[in-house]
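First, the structure itself, so that you have it in front of you.
Here the complex is missing one protein chain, while the rest keep their positions.
Chain lettering (A, B and C) follows the sequence in which the chains are written, and residue indices restart at 1 in each chain.
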Amino acid sequence: MTELTQFDLVGAWISIFLTLCILSFLYEDNPIYKLAEHLFLGVSIGISITEIYYGVFKPNLLLKLAGGRWLSVIPLILLVMLFFKVSKKYSWVARTPIAFIVAAYAGVKLTGEANANLMTQVAQTMPDLATSWAEHGFWDWSADGAGVFSDVVLVVGLVACLVHFYFSRVPPSVTRYGAKLAIFAGVGVMFFTAAGLLVVDKAGPFSAVFLGMLAGVCAAMPFLAFSTYRPWVTRFGVLMLMLSFGASFGYTVMGRISLAIGRAQEMLGLTRPMEQVVQIHPRIASLVSIVLIVAFLVVWRMRGGGPKEPEPS
Amino acid sequence: MRHLLILMLLVAVPALARGDAWTPEQMKAATTMLQVSEEGGKALRLDGDAVYFGDDALPPGLADAARELIRKRDAGVPVELPRRLNPHPGATPKVVVAAPVSSDFGLTVTAPPENDGLNLKLAWTAPTPEPLAWAVLRGPSADGPWTVVTADLPGPTLDFSDKVTTDVEDERPRDSYWYRVVALRALPPEQVEGEDWAATLLAMGAANPAVEGRPIAVWFKTSPGSLMLLALILGVGAMMLLFTRQARQGKEMSIRRIPGIDAIEEGIGRATEMGKPVLYVPGIDELQDIQTIASMLILGQVSKTVAEYQTDIIVSCCIPIVREVADEVVKAGFYQAGHPDAYRPHNTRFISSEQFAFCAGTNGIIHREKPATNLYLGRFFAESLILAETGFVNKSIQIAGTAEATQLPFFIAACDYTLIGEELFAVSAYLSGDPRLVSSLKASDYVKVFCIAAIVVGTVTVTLGSSFVQTLFTIAGG
Amino acid sequence: MRSTVPLIITFFVGLFMVFEFFIPHWGYHWVTAEFLEWGLILAAGAFVLGLINLVQVNLPKVINRDEDWGYKLIMLISLFLTLGAGLMLGQEGRQDAGEFYKWLYDFVFTPLNATMFALLAFYIASAAFRAFRARNVEATVLLVAACVVMVARVPLGENLPFIGEKLPQFMNWIMDVPNIAARRSIFIGAALGAVATGLRVILGLERSHLGGE
Partner (left out) sequence: MYDLLQRFQNMDRRWIFAGMALAILIPLLFPVEFEFAVDERVSSLYDAVEALPTGSTVFISADFDPASRPELEPFFRANLDHLFRKDIKIVMATLWEFAPPIAVPITEEIAAAHGKEYGVDWVFLGYKPGKELAIKSIGENIPKTFPTDSRGTPVGEIAVMNGIKQAKDFPLLINVSAGFPGTREYVLQIQGQYDLKIASACTAVSGPDYIPFYKAGQLVGLSAGMPGSAQYEKLVWAESEPPKGTRKLATQAVNVLNLGHAYVILLILFGNIAYFLTRPKEVSDD
């Protein structure tokens, strides 16, 4: 059994105390919380700078310069120029390095986003109806509801959402013919797909017609979106958005609670190996800290601390 | 060494016999022990389902290991000892080379497509029995000098992508390289300690045919995907420039009026009726953030309307700079509305640059000054739901807008109207009429229509079994 | 002059980095890699700027005994204490850096940083009760979806009678179909935004980063 140093024991108690200092904000904004918060700010910046030094300045700049790599002088110069930002008079000097880094970001993000967030997402929203009909049919519980239904919902849903985020004014001429065009497109695509499927022999006659209809629906949707029926399409899009946001709502709640659980595990000494727990006694530490903080809050309140008017709730 | 292992085994058998569940590590250890100890004289034999080691039957788990071992032995496959092969200079390897299985593996060396000119693809055919590992040798010419590229490719491997130089700064790629592959087999460790394995490797390789490969450095990707991507980017750029010019020439940019705008105006109207102020929170991010910029543009219009309605507006900021700019913006709004006198600087406040302190401060404002309408427009993080909650409890009309997907759900659930993602930028473009924003808005609208078309056409073609459209939107990995 | 040089740099560097995607040649990538390294160094420099800025803002407050100067003092002290521990005591090898630095990290930074966000679990609870209202169709759909996900995502949901079987699958459907449809539309929008902004910056139409003019 490894003997913990006094250093660590004190640390473990302090960390539990600080945890509760932050939690005291739930009661109300108070000096202990402020203290803990500012302590946090100071330490975190200190750590960042330390890690930055060992992470970048040392290996990527200093060591290279020490190694006599002349090219590394340029970033050094840029860096020095960047520091002019702090002076009121010469802050313009810093524009060059800032321009450099902003431009680099812009260029890098531009292609990356366009590729991964646009091209790939579009390319991956082209479901093979015939195959998924063959594999999953209309709706397959065992595969989390995969199947042609989901495929069509995906395509139509994405189209609808994109239309919801379409801000230009649609010329009335288009709006007028939208519905008719939708019907034409739908029926046309339906026959085309059905026929095509039969020709390439990817589906039987019944399935071909059925899949044709689905494809027709997908094809009709965009035109419908720019017709007088636009509100309906966008409403569907909004529905999709809301389901999605609902999902992230649930996930976020889960995430936040998980963090709280993590702290609780820490305070109950569930995160450490037993041999350490018996030396630290985290639960006693928690109780002691709670008592201390409550005592402080009471005193502070009695000496007229706290919000000027009671916080209405 | 060997006897030690036998001893271990005999100790291990009863110990292992107890636990039926075997971890891969135990399995491996058992196999090793068996193999080495078998070389020590005691035979492994199958008797029906049972496996005997000498005279004692083996427990289930160990028996499995033994069967595997016997199978390999009969197939002539060398048994894998726990080993680490490490071609790195200085480290002594745990495995050395025996006679190669065969000398010619039909090695081919080709340059990958659209490559940076630093990679070559090696491919070869499988010999029988499968070797334990593969080594790859490289040289500048057919007759060396040869160096070991790698020596721990697992037996089943039949191809390898070699990087001819890892740092072009001190080693430029040559225009041709020569390769050899060597098949490796294991010998028990104690026989190989201290041998110069690299030399042995090179010696073994000498017999094998050397194959030449020429890396090709491509100057421009021409796959349909990357061309499409370039076209898209250039297209957006061209449209933006065009529309900006049109807008500058005063051509009216046709953007539809977004319901959010009406919501904002209604909110301000309500505040006026109730004779209470409007609270405006421009998010908590820096000024240069695109959402904050959008928020400032909207604030300009909002403060103008507020001034016209003769109402008060409180702006609560988390960043000092943002506060300064907001101050200017509001002042300008009041001037434009023709009520410069009604402008109150102290209503544009810097609360605190600490997230939660800012949150507490803003909550305080909501409690004390009871704004009738709260506008949260900009980049929000965790504080979003705390503000929205306080506002709701305070029965204010709340209109939010942000592009932070993780915060949107809370705003939607707690506010009366929420601008979702791009709508925030659209509103700012509409209200400010800034040609740069409007033009990018329209440009992206056109691209969206293009995407929609692509998706529909793609779905149909893919369903019909042609992935042509799909490849147009797919970038082949470089 | 003061802004033309930056604009020229923006244009060329930006363009160069854009074509980095289309030009695989090792020579070209040697240059872009160099640019990227400079970018890293400058990004690191920005942190240091932040530090200087912080001191610039807070030191005067402490000296003039402004409101809350005590807290600011604590902040500055802890800041320099940490810096000292990290840079002075820390030898080669961050992990066996100064004991004190590690101590500060493990027992001061860790609990504070972790708890800051743990607070939100509580605020979500109170907001859930007092503010999250099914006031219209959209909000209703959202809340229902949220509840479905929250139930199905935990072991309890899978062990519910009757629906326990299908619930997780239905949740996965929400995640895989409507969620993806919605996200993709947002992604595409974001991508277009990035392209537009990027081009504006490179073409010099967007100059806010140069300290506005």
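As a working rule, a contact is a pair of C-beta atoms (placed from the backbone, for glycine too) under 8 Å apart; a residue touches a chain by one contact, two chains touch by 3 or more.
Model, not experiment: these values are computed from the prediction.
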| item | value |
| --- | --- |
| Contact list for the unshown chain, restricted to visible chains | A, B, C |
| Chain not shown: contacting residue from B:140, B:154, B:275 or B:320 | B:154 |
| Touching residue (missing chain; options C:15, C:77, C:147 or C:163) | C:147 |
| Sole residue of C:18, C:79 or C:180 that reaches the chain not shown, by the stated touch rule | C:180 |
| Residues of subunit B (touch criterion as defined above) contacting the omitted chain | 21-25, 84-88, 91, 118, 149-150, 152, 154, 156-157, 163, 166-167, 393, 405-406, 475-478 |
| Subunit A residues that touch the omitted chain in the full complex | 26-27, 44, 47-48, 51-52, 54-56, 58-60, 63-64, 101, 104-105, 108-109, 111-113, 115-117, 119-121, 123-124, 144, 244, 247-248, 251-255, 257-265, 268, 270-271, 273, 313 |
| Residues in subunit C touching the chain absent from view | 21, 29, 32-34, 36-37, 39-40, 43-44, 47, 92-95, 102, 105-106, 109-111, 113-114, 116-117, 121-122, 124-126, 128-136, 143, 146-147, 150-151, 153-156, 158-159, 168, 172, 175-176, 179-180, 183-184, 187 |
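The definition used in the following text is that only the chains that are shown with their structure count from here on.
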| item | value |
| --- | --- |
| Overall pattern in which the protein chains touch one another (line/ring/star/complete/other) | complete |
| Of B-C and A-C, whichever chain pair has more C-beta contact pairs | A-C |
| Whole-Å separation of chain centres (CA-atom averages), subunit B against subunit C | 15 |
| Interchain centroid distance [CA atoms averaged], subunit A/subunit C, Å | 9 |
| Two or more partner chains touched - positions in subunit A | 25, 34, 37, 41, 110-111, 114-115, 118, 122, 125, 158, 162, 165, 241-242, 245-246, 249, 252 |
| Multi-partner residues of subunit B (each touching 2 or more other chains) | 229, 232-233, 356, 393, 405, 409-410, 412-413, 421-422, 447-448, 451 |
| Parts of subunit B lying in touch with subunit A, wherever the complex brings them together | 225, 228-229, 232-233, 254-256, 258, 354, 356-357, 360, 364, 367-368, 393, 405-406, 408-410, 412-413, 420-423, 426, 429-430, 441-442, 445, 447-449, 451-456, 458-465, 469-470, 472-475 |
| Contacting residues of subunit B [partner subunit C, same complex] | 114-118, 168-169, 173, 217-221, 226, 229-230, 232-233, 236-237, 240-241, 244, 287-288, 290, 293, 356, 382, 385-386, 388-389, 392-393, 403, 405, 409-410, 412-414, 416, 421-422, 425, 436, 440, 443-444, 447-448, 451, 478 |
| Partner subunit C, residues of subunit A touching it in the complex | 7-8, 11-12, 14-16, 18-19, 22-23, 25-26, 34-57, 60-61, 71, 74-75, 78-79, 82-83, 85-86, 91-92, 95-118, 121-122, 125, 141-142, 144-146, 150, 153-154, 157-158, 160-162, 164-165, 237-247, 249-254, 256-257, 259-260, 262-263, 266 |
